[in-house]
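The complex appears here without one of its protein chains, the remainder shown in place.
Labels run A, B and C following the written order; every chain starts at residue 1.
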Amino acid sequence: MRQVWSAPVRFAECDQGGVVFNAHYLAWAHEAVESWWAALGLPFAETGLDQRIKAAALEWRSSARYGDTVTVDAELDRMGSTSFTVALTVRVADRVCCVVRTTYVAVADGVPVPWPEQVRTLLQS
Amino acid sequence: MRQVWSAPVRFAECDQGGVVFNAHYLAWAHEAVESWWAALGLPFAETGLDQRIKAAALEWRSSARYGDTVTVDAELDRMGSTSFTVALTVRVADRVCCVVRTTYVAVADGVPVPWPEQVRTLLQS
Amino acid sequence: MRQVWSAPVRFAECDQGGVVFNAHYLAWAHEAVESWWAALGLPFAETGLDQRIKAAALEWRSSARYGDTVTVDAELDRMGSTSFTVALTVRVADRVCCVVRTTYVAVADGVPVPWPEQVRTLLQS
Partner (left out) sequence: MRQVWSAPVRFAECDQGGVVFNAHYLAWAHEAVESWWAALGLPFAETGLDQRIKAAALEWRSSARYGDTVTVDAELDRMGSTSFTVALTVRVADRVCCVVRTTYVAVADGVPVPWPEQVRTLLQS
């Protein structure tokens, strides 16, 4: 597991209950996953593949608030033949706020295809 | 299952791939669930309980785009003692775009409590 | 002036002060302007022109809140040779919340061009 993204909570991300609205965790997850892929050197552009989100699962354990800075750690959660799942842990300091799992499939010319061996190897590195 | 919410897709909800960005499905789910609760006559204010989202799971099947109008149907997916799960089906016309399942717990004075019988009965009505 | 758009305020649009966060008025303005142009029959696609926002000015008079439904009226505020400005009045019932003025220029192949006479005539109709 490695930290791949961090940002101060924005005022507009907090709802009238004074906590981050749930949907923003998915937007953060996107930034974190892209950053993780860049750090792994995933050759998406080169392979001509699009990564498409197929599913997401979020479990909240505590709230983030305005004034907090969130960090996101990423690790591979499950590697299948045609899809893989990333586990992203969103924290404020040591406290876990939410675990987001996002599942991606590969698409070439609009058609789902298996992830190439090169991508599978890098994701498991 | 009943239709509880509908809205035209907004320009700012679409990303540079020309489709609705994933996080907006969670924001739509919130509006749809609130509308469903209101239609059921759920007495949240009266019971002094807060409904708190505990988990969400989303599965995408197709994309919504600018110019589309989405509809959301709601039904009870699972009734537990301390939590319940709602299944929300987001469609453009007859085509399913995403199924969102959101799980709620009851909180009174910051402490999780069982859902009252009255709420459980209404949810299963 | 004619009503061109309306929507219930969304929960995620309200900040921890319990009122709609300022940036959402610009997103509403976009939807309202697009709707106004469609109602006028503006032939953007046919002319091959892109309308590009150049400036926006917002003045708030009162707040919109969760539970409110906002309406937006549109009218031409100023017609120049290369730009025009739309005035959008956002209300909750009869109460004005915000007046948004947005200014657009025409762009063809990335270069600013005058608005065609046909567009100028329709905007002033």
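Everything below uses one rule, namely that contacts are C-beta pairs under 8 Å (C-beta built on N, C-alpha and C of every residue); 3 or more make two chains touch, one makes a residue touch a chain.
Since the structure is predicted, the reported quantities are computational estimates derived from the model, not experimental observations.
Touching the chain that is not shown, out of A:R10, A:R61 or A:R78: A:R10 (per the contact rule at the top). Considering C:E59, C:D94 or C:E117, the position touching the chain not shown turns out to be C:E59 (whole complex).
Interface residues of subunit A with the unshown chain, by the touch rule above, are 7-8, 10-12, 27, 30-31, 34.
Although one chain is hidden here, its contacts on subunit B can still be listed: residues 11-12, 14-18, 21, 23, 66.
As for the chain not pictured, it touches subunit C at residues 21-27, 30, 53-60.
As a working rule, only the chains that are shown with their structure count from here on.
Taking each chain's centre as the average of its CA atoms, subunit A and subunit B sit 22 Å apart. One inter-chain figure worth recording: subunit B and subunit C are separated by 30 Å, centre to centre, where each centre is the mean of the chain's CA atoms.
In subunit A, the residues that touch at least two other chains are 21, 23.
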